[in-house]
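All protein chains but one are shown at their positions in the complex.
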Amino acid sequence: MAEVIIRKLTKSFGDNTVVKSVSLKVEDGEFLVLLGPSGCGKSTILRLIAGLEDVTSGEILINGEIVNFVSPVKRNAAFVFQNYALYPHMTVRKNVAFPLETARLPKDEINKAIDEAARILELQQLLDRLPSQLSGGQRQRVALARAIVRKPVVFLMDEPLSNLDAQLRQQTRIELMELHQRLGVTTIYVTHDQIEAMTMGKRIAILKDGELQQVDTPSETYDKPANTFVARFMGAPPMNLIQGRIEAGVRQFTFNGDGILVTLNSSQMGLTDEVLSLQLNAAVCLGVRPEHVRISTDLSVEGVSGKVKFLEPTGADLFVTVSIGIQNVVVRCPPKTPMQIGSTVTIAFDMTHTHIFGADGWNLRRSN
Amino acid sequence: MSLKSEHTKELHDLALQNSRIRRTKSVIAYAVLGLFVFASVGPIIYIISPAFRESKSLFSYPPQWLPNSFYLGNFKFLLSETNYIRWGINTFIFATGVTVIALIIDTLAGYAFARMEFPGKKIIFGLVLATLMVPTAALLAPTYLLVRNLDDWTFGLIGLDTYGGLIIPMTVSPLGVFMMRQFIETLPKGLFEAARIDGASEWRIFTRIVLPLMKPAVVVLGIFVFMMQWANFLWPLVITTKDETRVLTVGIATLQGQFVTNWGVIAAATLMTLAPITLVFLFFQRWFVQASMAGALKQ
Amino acid sequence: MDLVEQNLSDPDWQELTMSDEEFRRARSRYKLRALVPVVGFLGPFLFLWSVFLATPMVWSIWLSFNTGGLIDEAKFVGLENWSRMLSNDELVRSLKNTATYVVIAIFVVFSLALLIASLLNSNKRGQNFFKVALYFPLLVPPIMAGMIFFFLTHYDMGIINLVLQAMNQEKLNFLGDNPNALLTIVSLEVWRGLGFWVLFFLAGLQSIPADLIDAAKIDGAGSMRRFRKISIPTLRPLLLFAVIIALIFNFQLFDSVQVLTKGGPVLGTTSVVWFIYKRLFAFQDIGLAYATSVGLLLLVVVLTVVAYGFLGKKSENSN
Partner (left out) sequence: MFLAVLGATALVVGACGGGGSTTPDTQAVVADTQAPVTEDTVAALPFEGVTLTFGKAPHGEDEKANWGEWLPEFEAQTGIKVELTQVPWDQLEALYTANFASDTPYDVTYQTSTHLTLFGERGTFEDLTARINGADFAGDLPNFPAGVLGASTYNNKLYGLPFVVGTTAMFANLDMLKSAGVEVPTSDVELVAAAKAIIADQKAKGNKGVLGFYTPRTVADYGWYFTLQDVHNRGGDFLSADGKTALMDSKEVKESAQFAADMICKDKVQPANGLYNREAAIELFKAGKLAFIQDEPSRVKTFEEAVLPFAWDIYMPVGHNGKATQFATTGHWAISAKSKNADAAWELVKFLSSAAFNSTYNQRYGFVPARLDADASGGNEKLARNASWVAVWDGLKTSPKVSQLLDEYAKALEAATSCKTSVDDAFASAQKGATEALAQG
């Protein structure tokens, strides 16, 4: 079991820098998800930790030891590949045995380890098959077996579920988490799927263009996104982001976004007037999740009025897109809320869950 | 009801017509294929007759097709008056030696070019490929002198009239390295990384992962190299001086006198030379035919 | 620890412990260690290559600026050989012949090989027999293939002339007339090489995904059209490789010229390598021979690059 720390990790391929000074600390036994759109450098970070790529600058520590220049096997990190990378000419048993044979363990020890791994992953019936004779889920379990059999201190998983169909993916997700609970091995898990991240991660590290955006628990990343990128990336549908300016009102600051005028209650928003005043007249975004917008067909209710543009029933919810001037705001309603396209409604924001993203895109809540 | 049966009949006719077209097509296809097989094998069959005739009656007038007697003199001559068997053994050792060594160094180098990172890789690979285009005849003399001078350096291992001298210079084939590299590049990158994570050294990755997977490509390259050396003439010619160290192609060439060619003997020698290689070929053809050349040669 | 804080401040754990200098040194040590297996894997080939291929080649480049140098001492003459090479009529003729040969041989071999490969691909019965039979001629060493062709092209006893005679047609002068002689040499090459390319293209055709063909069938494309619209574009990368290999090998046309025609009749079959061979050995004109040899190498390199640019680009477009 080990703690993984990366410090100012940078990786360039020629002129192309794909990881930019990323620092991250993964606690011993933690399950951390690296999340980001494709090409954001999340897989590269994983490969850097594993030792499959060579670090341009920065440090990687496993269990307090700098492993930048240590061969992959000595880092004692297991890697689960997206396409499993099973050796096609070896049986399941041989595949699982390969790392142990490489380590020159005695035969009976190897057999014991294989048996145990097979038991954990329910592979007993499949040990003499070739990978080509297995289903996707089975291959995935073989890949896991090959990873755990070495008793590594860190699991590195690179989108291990992306080749499975939706149902199997959900099931395997649960199995993976059970496995983690059972073994308690520090795990870094790469995915581009935010649902996967939300459900699996103890913490999520969100990346964009090689830069770390936010490292937080799933609920924090959802409730308090660090910036507009995270705000839009987490949650479906994404957070409403309304562009506008902060103007000085009579007693309080107001947000003016092309017809959407919102009085900003800084204490409710967890901000101070000082912070807001710094952004006075700057182009900012007001962010609010669909579930934190109240909608009413009663036009006398205080708020901003707009027209219903789309209705998207998803079964559990009804998402209503309200257009106000050139801005659209998505609102989550209970499933059978009576709404008519084209009708005029009033919306109001729950200020305790409303965020202001400064001109640089970062959430003002985080700058204090 | 009647409408329906009419329709069925129509369909039936159409199917019949289709199958007739298909059959005609396949008859034509096999006829064409047969023609090409005839063109391929015919010339070799054509020299069976001269091999069993006395040279004197080869081009007699009017043309004589079948030998009037089953004349074995040409074969007897080859077996008793020449070192034919020895040439055959030498050819086999030569071609096998080159093949084995070439396969080893080509697969190793192919692996390095495909899966290893080192400074100057592109330049080195480019240079290696450029030497693929050098006319071999032009390098004959410089290579010969090199081998000659290597005699002292290698304690006679690589020198004139030695298997070392015959074999080693021919093992260098940029094409082989190119083919192996191409093949290894088609293998999923993850395999190599998984093996590295599993703690395998490059050598273990190579022997346990790469070699088993590239068996078809290795066989194809092996057959290719073997054929090339089996047919090689100029190099064994200059590097061997003694009759006992010669290979078949050279030995047979020395049978030709100035301006005089003993066609019967040449025909017999050609047949006898084809016999063992045909056996080797038939033995490996299952491999060869199964081996996915597309894999070996894929871009 | 406040997780938000991680990104905001620089807690102690984020401070690098290695100095730049230490990092650089450790990194270069690590990279150097990684080179050990490279040496092991590439070493044997690269060593033999530099001794037996690169060294003679560098030597031959040096000799192209000298006279003599093999049997006697080399004498530096600068660019004299190169200027002689450019003004040599026989070389011009050799180059023309070789180019003609290369174009015809590649065209004929590839067309026939593609035809046979697609026939075999759609007629699976007896496929192995045909493959073996077609591959057979490659087993015949060129020097013996030349002798076989002597039998075949004999004016009175050669099979083709006997057939022509039986059909009351005029017999052919295979090796004594132009362009017959060059075509005879092309046939020898086609005969020996066809099987190899059949197997090559067959493997390529078999690697075309079946659903692609099925889709075309459903769209109602005829077999000719399917071949043109699907097989050829899919085979294009393979074709590129084939053209380059064939270019390289065919430009080295030599064996059959030496066995069959000695460059005749009236320089009708003299090839560049035959030209080089004659200067090098029969005339001991070492400088001219090596200037030509290096020149040929450059030409083939250029052609390869051109072929790569041309076919390579097309294959990118088709994707």
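Quick notes on this structure:
Note that the chains are named A, B and C in the order they appear, and that numbering of residues resets to 1 at the start of each chain.
In the analysis below, contacts are C-beta pairs under 8 Å (C-beta built on N, C-alpha and C of every residue); 3 or more make two chains touch, one makes a residue touch a chain.
None of the values given here were measured: they were computed from a predicted structure.
Hidden chain, full complex: it touches shown chains B, C. The hidden chain makes contact, of the residues B:Y144, B:F183, B:F206 or B:F224, with B:Y144.
When you scan B:T91, B:T131, B:T171 or B:N262 for touch with the missing chain, the hit is B:N262.
As for the chain not pictured, it touches chain C at residues 67-68, 70-72, 84, 89-90, 154-156, 173-177, 181, 258-259, 261-267, 277-278, 280-285.
Taking the whole complex into account, chain B touches the unshown chain at residues 56, 58-61, 77, 81-82, 137, 140-141, 144-145, 148, 160, 234, 237-238, 241-243, 250, 253-263, 265.
Going forward, only the chains that are shown with their structure count from here on.
Taking the CA centroid of chain B as reference, the farthest chain centroid is that of A. Averaging Cα coordinates per chain and for the whole protein, the chain whose average falls nearest the overall one is C.
In this assembly, the C-alpha centroid of chain A lies 56 Å from the C-alpha centroid of chain B. Averaging C-alpha coordinates per chain places the centre of chain A 52 Å away from that of chain C. Rounded to whole angstrom units, the spacing between the C-alpha centres of chain B and chain C is 15. With touch defined as above, chain C holds no residue shared between interfaces to two or more other chains. Of all residues in chain B, none touches two or more other chains.
The part of chain A that touches chain B in the complex is made up of residues 47, 50-52, 72-73, 77-79, 81-89, 98-99, 102-103, 146, 150. Note for the complex: chain B touches chain A at residues 188, 190-191, 193-200, 204, 208-209, 212-213. By the touch criterion given at the top, residues 3-4, 6-8, 13-18, 23, 26-27, 29-31 of chain C touch chain A in their complex.
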